Each structure stands twice: as structure tokens, then as C-alpha cells.
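Written below as C-alpha cells is the structure these notes are about.
Some chains omitted; the rest stay in position.
Order of writing sets the chain letters: A, B and C. Residues in each chain are counted from 1.
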Amino acid sequence: MRARVLVKPKAGILDPQGQAVQRALPALGFTGVTDVHVGRMIELDVQDPARLPEICERLLTNPLIEDYEIVSADPPAPTTASA
Amino acid sequence: MPTVSPSDQRHRQLGLTDGEYALIVQQLGRHPRDTELAMLSLMWSEHCAYKHSRTTLRRLPTEGPAVLMGPGENAGVVDVGDGLGVAFKVESHNHPSAVEPFQGAATGVGGILRDIFAVGARPIAVLDSLRFGEPTSERSRYLLEQAVAGIAHYGNSVGVPTVGGEIYFEAAYEQNCLVNAMCLGLAPIGRLIRSAAAGPGNVLVLLGALTGRDGIGGASVLASAELGEGDAAKRPSVQIGDPFAEKKLLECSLELLESELLISLQDLGAAGLTSAASEMASGGGVGLDIDCDRVPLRELGLAPFEIMVSESQERMLCVVAPDRVAEVVAACERWETRATPIGEVTDSGRMRVRHAAELVADLPVSILVDDCPVYDLAPTEPVGVSLYPAPPATLAPDASAAETLLALLGSANLASRRLVYEQYDPIVQSRTVRRPDEADAAVLALPTGEALAVAIDGNGRRVACDPRAGAAEAVYECAANLTCVGATPLGLTNCLNFGNPEKPHVAWQLTEAVEGIAQACRALGVPVVGGNVSLYNEAPTDAIYPTPVIGMVGRLPDPARAGRLRFARAGDAIALVGPFAPTRAGSEVAKLSGHELAGPLPIMQTAAVRDAQDTVRTMVNAGALHNAHDIAEGGIGVALAECCVAGGIGARVALPAGLDPFAEALGQGFLVSGPDVALTGLAIIGRVGGDALELEGVLTVAVAELAAARDGGLARFL
Amino acid sequence: MKFGVIRFPGSCDEVDAQLACQRVGEAEILWHADRDLRGVDAVVVPGGFSYGDYLRAGAIARFAPVMVEVAEFARAGGLVLGICNGFQVLCEAGLLPGALLDNANLRFVFRQVSLVVVSSDSPFTRACEPDRPLSIPVKHMTGCYYAPPELLRGLQERDQVLLRYAPGHNPNGSLRDIAGVCNAARNVFGLMPHPEHAVDPLTGSIDGLAIFQSIRAAVADRLAV
């Protein structure tokens, strides 16, 4: 299975990257964007998806400061708006 | 005899002229194959072949008693006593940084580090020399921020301290930023190694990262063409730096040398395997057979030409005796670094490349390395035309002296660099005796009990005013910086950043600047041990100031006595040393006043300057002084303010009659302070003390106000 | 006494730490892949960018074979000092409470900072003079100390915060100006500042020596028992 692990700072934890993005937007003429958070995405091929939560908790995230979600990246792929 | 077919213009896309292509065909007696054409086009590029600068560079003096390796090797090396050598070199990464500043600057550091450990030296310090457009421009701020972050990312992560550097902001660099990086390394002389391959039958081993499509048509092609419309197409070839891989490669290379497992060693830089292998073969007068199929790849399906010219970072090439290969591989494994035999040394004098059992390239090494034509420059002094527009005035014509001083201290070029150097680790490796802002040069303790000093300098605006005098000044200013910490220069490296040399006025700037450097080197007895040339720094609408950057290394006997720039003690006398007769030509105050660039710069009084350097150096080494600082941009007014701000103490000074506090003569004057007895015989101009800088009859400004202006200068933009 | 300083791929300050340790005792480098602490009396997990700090600072290094032994050593009461990247590794390994986040301004910071010794009741700070701030450099990208509120309260109640940045000297946005914390058993200590870079008057201050002298004294006491 091709999987994606989406990692983001736990609620209440300082997210300076998110804040920096949010601050930069109006200067570029983009208004109406709020509540920005920046996290990580890890994409991987995994033979045994049942082991993914353990991989996430032991290596890919630090549970003290981060939440994660596992989403499948197998086809049908999400709509791509990629350049 | 085959001729150039007019329909086939691929050589032009690859940057070869029709004449060059015809020459290749003539030498080979046939048309080159695809892989050969790719290899030749890169080896014959400006970046690799120095075809427009080689003749001019011959003017530089390269010999001196301390020189162990001069130009021609990956880095120059000078003797620092007790069996130790110091390797150093400065190199540009201008074009990659203009395209992707973070990775461009990061891989610039990575590249110069490899040049240093390629000669067997452990990198002990990095310096950076940066040029951007005015910080009022959003693009310039972005480039600055990203380039600095890239240098920090790479240098900090490999554990080499970044101990110094310089930054100038000028509109002339808006389209073409300059990112030059310098590295110093330390080696027992016995561990020094050259790149020349030797011994037919010996094995060619590739160390380090996998080979991908990075920089295909990258640095070399980019460095040979003006940035223009085609930008977007050149972009996908961005190289990504991996400092972690470099750190392992560094440790592992030094370990291999320490165990005497290598016959020769060479970094992979511009033009990748092609250039590294050609240089190794040429240096040793041998041939090389390379098997492309054995090169470990990061992605499938690379064509042999891509493998041969890929600029994937963090790779080295070495020659190993067949019976030592297993040991090499094992030592590399311990450092999680790949080591792959990819070919062997032959006595054929040819570079032969195989791919899928087919011979895809078979060229005499000489055609790759020696046969590229060298072009004579056609220098013409531009008379009666102004090459660069006058800057907009930012200082009111009726500004008072105090206002002028504060404006200078807060100007982008003179303001505190703290926001930048705080992003660099200057202390790792526990050698750094003088950190940024403590002295005019960085000071690094040597295991011998002595110390090294290093500084990097180059004011393009002054070179634009007068290329010969301006370039000479850069050498003198570097020497002045070393003098202030008590060091005697041992050698210098230079990076020549210029526009398109095929334009007569650029050719004139280049030849004049090189002549200026050569004259200054001779006058000071400092040899040039290496360097780099970056030409075509020219967007369609804009050419950079001619910008030779000088990096100089010196030696001082007692690190504990290394000079500092801050005023230290109330009551100390302040003296002005040197034949200081400055003018406003090309000065910072002229820029703020909106004056057009124009010379002539003050005439360098060579003998008197040398005497002044000797005087200051001797006093610093005797421990007689409390401070020493050279008078650079902003004149004596700014120099005094810098000493006050650094020490948090004021001074009261009576300037010699007629001395303009803001006029400049770089490298010609020094400020020193200390007890009266120590300064006997010098021209005392004032005294340290109080909480303001007072220039009698000219200005009085509180030190706190000076500090605020200086600290806030860049903070406004970053 | 003998210190062991761990070298991971990507460590940068391990030789600096070794030199600092050698000012008060013996010190040798321990290789990350060896499950062997070679009988040392105290372990230093040094600064640098182990495994490039990829993914998260310290996240990969904590799985190095040698860390199994370090954990065992710590459980048995052995003294473990984590400096900068070492602090991050020890937090990731669960040997120290809390986590380190990217600096609030998202930039690497090098600065000489002033530190307040909050508690000299530890094997790492016992030689520090009370009320005398320490001048020690920091240099890091990921040094913003974080602990959730209950944990933080517990740390303060149990006197586990040993060092704070002096007022106005917090370089990274750390909660409550925390610069260094120890575990509940007080035998594992991590700090972002680099005491090993403050041991030689030639290159800076010598205030960092007190940390190494403390460790030496603590080990001497134990050996004497």
C-alpha cells in the first residue's frame, strides 16, 4: 500500500511556521486565509499497513507534540492540482 | 574530413561556437558522439576551461617561501610551521544561487568544502562573501534571507565554523547576486594529496552519493551564459545539498588518507565525473576507462551522457591499488558511505567510457583538458561614458556631520551584520579565538600554539570607479585586517566576479583588476595560491560591478594577544597610523549623497602603508595595544564609532586639520589605542572615555545612539 | 574518572566535548554502532546534527545501538549529559521530559547567553556558585523547550529545571526561559547551551567548566562510597 502520514503540531503548541505563512500572505495580496498550520507529510510504500501506527508513533512523529493521520495514497489518487 | 553540418546546431545549444566545434571535429577526425559532445561542451565551457581568463591570470604572482601547493590543485596550501599546512580557496556559486538561493548557497559551501578535503585537509573554517541588490527590493531581501539560511544549513550541519564574511548591497547586483564561499583546512604536510591519477591497473573508485539528474546542463552551462529568457528551462536542474552525506564523506575521506589507502583524490564539482576524471588523468599523464553501468544511480534510465556530466553533490573520486579496494570499501561502510569501483587507470592517454558494453566515448585526455582554445581579451577603457547609473540620494544635502555619521552606520553596507552571523556557528571545533565583530579578522588557534588569521574583502563599487586601484585596495584592506589581529599574510585566494568578458569594457575591467591584484601582491610579498573566475554575471539589462573578492590567510605568534577592535579602557590614547589621505571618490558617503561613480581613488602609498602595517602588527604582537582597527568604508568617523560601539565606551578626538571624517582610503589607515607609553612616537588624535563620540568641532553623538543606528540598519529589512 | 562521548554520524561537537571533559578527567569517543560503553563513569551525548537532524532533531539517533546501553546506564543511575543535539536525542529517547521545537524565529541562532542556575542540587550543577550567572554560547535551530502544562508544573515542583536563560536572554522562545532540565532521578541532564564551548579563556568564557567539574565531583563521591 502507498500511504501518506500527515503530521501536524498538536493544538496549543506554538507553530511559528504556520504563523510565518499567515503573516506573509497579505503582503502578497492574498487575503481571507486564516488558521494556517504547517506540518510534515511522509509518503511511503508499506507491505503491512497494520504496522503503520507503530511506525508513526515510534519514529515518524513525536506524540508529545504532534498529531498524525494516515491516509491512503493508492489510486484513485486525490484530485491533483499540481503544477 | 568531416565538416560541421549546418543543420546540426546541438553544439550551439551546448554552448560551443561553430569554430570550437570545427576544431573538435578536426582534432578527432570525426564528429563526436553524443556522450563525447556533452563531455567536450562542458570541459570547453568558460567555467572549466578558463578560456577568457587564463592568459590574464598568468599575471598573478604565485610563488613564495610558504607555498606548498599553488594554483592548479583543488586548493592552494601554505606552510604554517611544525609540519602543518593550511589549504584554502574561494569559489563562486552565483548563478545557482540566483535561481534557487537556499540550495545554491548551500551547495556552494558543500563544493568548496570538498575542494579542501580533496587535498587531504580537514576543513576548519568557512567564510562567505555576498552581494545583493538594495535591501529595499523584495527580491534582494529574499535572496539574502535564503542564501544566508542555505550557508548556515550546510556549514553548521557539517560542523565547520563560519567565522567571517562580508555583504554589500548595490543596485548593480539586483539581477545577479554574488555568492562566494571560502574554506580553510588544516593538514599534516605528509597527508596532503594531489589529484593526479597514477599507475595503470589501479582502480578508480567513486565515493559518496548516488548519481541523479542534478545540475545536468547546470553550473557549467549556466556559468557560461547570461541569465535571460531561458531561465525557466534551466531550472529543473537545481542541485540539492545533503550536508549529512558530506559530513560522512569528509570523515571517511580523511580516514582513508590517514590509512594511506589512496593514491589520488579529487572532488566532483562542475561537470561531475567528466571534469574530475579528466583532471585526474591529465595530471598524471595517464588514461582512464570508466564503466557507466557501475555508477550507482538514484533514478533509472540515465543516459551515459547524463551520468558523465551529472552534478550530483557529495561525491569524490579516488584512485586505489587493486589490493586495497576491499579495505576502502570497508572503511566507507563504517561511515555509511558508498564506495564503488567504476573504472581503472590505463596507459592509453585516453578517456574511454563504456555503457551497456558499448564504447560511448573514446577521447584523448588532451582534447578534454588542453585543447580548448584560449581567447585573447580585447580590453578597451570606456572613455566618457558612465557604465553605472548614479544611486538615488538618501542623505539630505544639508545633513549635519552627526546625521551623516548615523546614516552611514545605519546604511545597508555598514550596519551591523549580527542578524546574519548569528545564523552561523562560528565556534565549533574549539579553535575560534576571535569571533565575528570582535576583530577585523577571524583568528583560529593552531595546535602549534600559534594561530591563523583570515579575512575576505572586495568592494565592487570602488573597483567600478577604478578597476586597478580598487582591486589593489581589496588586497591592502585584507592585509590591513590581518594586521589588526597581529598576523603576517602567508597567501591569498581570489574570486573574480565579472560581466561578459567578450565586451571590451568588461575585458578592460578584468585585466586592470588582475593587474591591480598582482601589483598589490608583489608590493606586500603575498602570493596567490588559488582562486576561481566567474564571468557573464550579467542579466540583459544589468551588469554587476566588477567584483574581485580577496581571501587572505596569515599567521600570528600568540593567539592570546590577537588584536581586538573595541575601545577598552577610559583614558587610553588613540593614535592614527598610516599615510591616510582619503577622498570621497567611490565612498559610502558619496553613494548616500547620490553621486555618480567616479575615480580616481586615492593613490596607494605602498611603502608607507607597509611600514604602517609593520608598526601595528609589531605592537599588537607585543601586547602593547588595547585595540587596533583599520579605517575602511565610512572613513575615520565610522571607524571610531565602530570602536566605541564595540567597547560600549566613548572617545574624544581632534581630527588632523582638513581630514574629512567620512572620506575613504581603504587599507591605508589604522586606529590603535592603549596607554600613552605604548603609543610613543605615533600621532595621538584623542582619548578613549565618556559615553559619547566627540569629534572636536565636528560632531558629538552618544554611543547608545551610534549603537542603535548600527544595530537597526539591517533589522529594518530582515 | 572517565567520560565517554558518543559519536553518531553527523555529530559535530564530540571532539569539543571530549576536550572539555579532558580538562577534568579522561575522555574517550564511543561509536554509535557499538553496544559498549567501555566502562566509562559518565556519558556525554554531544551536539551536532546526528543523521542530519532529518525528520526531527534526535529522532533517528535515539535508535542507535549505543543508546540501548545509554538507557541501561541511566536506569542504573549513571550520569548522562546531553548537550544541544544530545538534549534532543535524550528527549526523543524518553530519558528526559519534554521536547524541543524549532526556534521561534525559525532561524539558527548562535549567541553568547547568560544563564541562571536555578538549582545547584544536582550532579551537574553542584559546583556552580549560587547567584552567579553563567556566560555560555548557544547555537542551534531546534532549541525551543516545550512541555505540556501538567508536565511543566511537575518539573518545577520537583526542581528539575536546572538552568534558565537570564531575563532577556532567551534565544529561542523556550517556555519559561528553560535552558536545561534533568530527569526525576536527577542523573540525566540535557541543556541547549554548549558548556564545552566555554572552558578555555582563549576561545571565550570558562563558565562551562563548572558543569564538567560538577560531574567529576559527583562521580568521585560515588566512587568513594
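Annotations
The rule is short, and it goes like this: a residue touches a chain if its C-beta (ideal position, glycine included) is under 8 Å from a C-beta of that chain, and two chains touch if they have at least 3 such contacts.
Quick caveat, the model's predicted, so the values are computed rather than measured.
Recorded composition of the complete complex stands at A x2, B x1, C x1, labels matching the chains displayed.
We adopt the following convention: only the chains that are shown with their structure count from here on.
Our note on geometry: chain A versus chain B, Cα centroid distance of 40 Å, whole angstroms. Averaging Cα coordinates per chain places chain A and chain C 31 Å apart. As a whole-number value, the distance joining the C-alpha centres of chain B and chain C reads 36 Å.
Along chain B, no residue makes contact with two or more other chains. The multi-chain contact residues of chain C, meaning those touching 2 or more other chains, do not exist; every residue touches at most one other chain.
Chain contact summary for the complex, chain B toward chain C: residues 149, 152-153, 156-159, 242-245, 247-248, 334-336, 421-433, 445, 559-560.
On chain C, the positions that touch chain A within their shared complex are 55-56, 59-60, 63, 92, 98-99, 101-106, 144, 146, 148, 173. Those residues of chain C that touch chain B in the complex are listed here as 9-13, 15-16, 19, 33, 47-49, 51-54, 107-111, 137, 139, 141, 194, 196-197, 200, 202-204.
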